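One chain of protein is taken out of this complex; the other chains stay put.
Up next, chain A:
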Amino acid sequence: MSRVGGRSSTDPKKVSGELFSLTYGSLVAQILKDYENVDDVNKQLEKMGYNIGVRLIEDFLARTNSGKCQDFREVSEKVQSAFKMFLNISPTVTSWSATSDEFSLIFDTNPLAEFVELPDHCYNLRYANILAGALRGALEMVHIEIACWFIQDTLKGDNFTELRVKFIRKIEDTIPPGDD
């Protein structure tokens, strides 16, 4: 793929991922400046993620032509393929609860945190909280209410990043969407 002059050999796919991580990093840094409380930052990131997820699901459904999921295990597979599709990472689905209503997504690395180091005073910052929000927003649009949260994070010295996803309830058609 070398070009005449050979100036740039960068792969556009790789760059779009890096651009995403770097943009997100600048965003988090700015929000940290704007809010004094780290918990508020976490909330904002989750909220932005939610808004993204609400839109992202449409793109996912349009691309994949996938139908309704029959059970939560199928949901986990779809979530896995969405991560592959949009962020080019393949989290492992594991640690199912006995009742199959809770699972974990294991990321070997934190997909957003490729270039990140957390300063000490940000210990409570859930850096990748936007992912949790996106997942919640996306699934809400297909009538699945979930809760999800990080239980391990490479940025905090853990060996891998683990996102726990818990099924809350199926949102019925007749009920207006829950307040957010």
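Basically, contacts are C-beta pairs under 8 Å (C-beta built on N, C-alpha and C of every residue); 3 or more make two chains touch, one makes a residue touch a chain; residues count from 1.
What we mean here is this: contacts and distances are computed from a predicted model.
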Just to verify: the chain that's not displayed, which of "ADP-ribosylation factor-like protein 6", "Aspartate--tRNA ligase, cytoplasmic", "Trafficking protein particle complex subunit 6B" or "Light-independent protochlorophyllide reductase subunit B" does UniProt list as its protein name? "Trafficking protein particle complex subunit 6B"
Using the touch definition up top, pick the residue from A:24, A:72, A:127 or A:150 that touches the left-out chain. A:24
Of A:51, A:66, A:80 or A:152, the residue touching the omitted chain is A:51
Touching residues on chain A - with respect to the absent chain: 5-10, 12-13, 15-20, 22-27, 29-31, 34, 44, 48, 51-52, 55-56, 59, 63, 85-88, 115, 130
